[in-house]
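Below: one structure, written as structure tokens.
Note that this complex is displayed minus one protein chain, with the remaining chains in position.
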Amino acid sequence: MLSWQSNFLSRAFLWLIISAILCLYRVLKGPTAPDRAVAVDMLGILIVGFCAILSISTGRDWYIDIGLAWALQSFIGIMALAKYLEGKDFDE
Amino acid sequence: MNETIGISLIVIGLVFDFLGCLGLVRFPDVYTRLQASAKCVTLGTCGILFGLFLFKGFSATGMKALLCLAFILLTAPVSAHVLARGAYRSGVKPCKDTVIDQYGESINK
Partner (left out) sequence: MVSKILIFMLWFLVWLLLSWPPRISSFITGALVSAFVSFMTMDILVKDRPSGRSPLRYLWFVYYIIIFLWECLKANIDVAWRVLHPKLPIRPATIKIRTDLKSDIGLTFLANSITLTPGTTTIDVDKQNGYIYIHVLFLKEGCPDHDMRLPVVSKFERILKKVFE
């Protein structure tokens, strides 16, 4: 890998961390419970991208396995969370 | 050559990820937030994973990246749909700007 590429990839983390901070803002602030659930779902997908970039920049292939497992378990978790939300009553 | 295309796909993915999360902060209610983030973050992460596939070629890592891409493309809309339905059933009203609300009418009937 060329030097400008590895240089670039180390800056890519900055963007992902800013996006994750925006998601975390919504998790903390969100007026209702579904808002927080949406933000947690997006954080789960962002972490998959994070694992993919880690696997390029460090050259360790097993990071993408973590991403795959994370995608599976975050989907199942969100389904359970949404089923829980459906039976509840939330006002503002 | 492949690495340059991969880098540019990763840049596009990062930009869309960031814009999706910005939409999550800026939009007024749950449903519009869900629209912005579910579309942009899904395509952004798919772009990053396809960039990883172009980097690694047909190796073990590249194939797992493709599998992960297909999985995210199939499941992200499903979880968005389930969250929207759960939010509506739990009684979160759409924001003030909403023009027509036919789903609310059909539930309350």
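Order of writing sets the labels: A and B. Residues in every chain begin at 1.
Quick note on the criterion: contacts are C-beta pairs under 8 Å (C-beta built on N, C-alpha and C of every residue); 3 or more make two chains touch, one makes a residue touch a chain.
All figures in this text were calculated on a predicted structure; none of them were measured in a lab.
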| item | value |
| --- | --- |
| Displayed chains contacted by the hidden chain, counting the whole assembly | B |
| Per the touch definition above, residue among B:L14, B:L49 or B:A84 touching the missing chain | B:A84 |
| Of B:I10, B:A38 or B:L54, the residue in touch with the unshown chain | B:A38 |
| On chain B, residues whose C-beta touches the chain left out of the figure | 16, 19-20, 22-23, 26-29, 31-32, 34-36, 38-40, 42-43, 58-60, 62-64, 66-67, 74, 77-78, 80-81, 84-85, 88, 94-95, 97-104, 106 |
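The rule is simple: only the chains that are shown with their structure count from here on.
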| item | value |
| --- | --- |
| Length of the line joining the C-alpha centres of chain A and chain B, rounded to whole Å | 11 |
| Residues on chain B engaged by chain A in the complex (per definition of touch) | 3, 7, 10, 13-15, 17-18, 20-22, 24-25, 30, 33-34, 37-38, 41-42, 44-45, 48-49, 51-52, 55, 59-61, 64-65, 67-68, 71-72, 75-76, 78-80, 82-83, 85-87, 89-92 |
| Contacting residues of chain A [partner chain B, same complex] | 1-2, 5, 8-9, 12, 15-16, 18-20, 22-23, 25-26, 32-35, 37-39, 41-42, 45-46, 48-49, 52-53, 55-56, 61, 64-65, 67-68, 71-72, 75, 78-79, 81-91 |
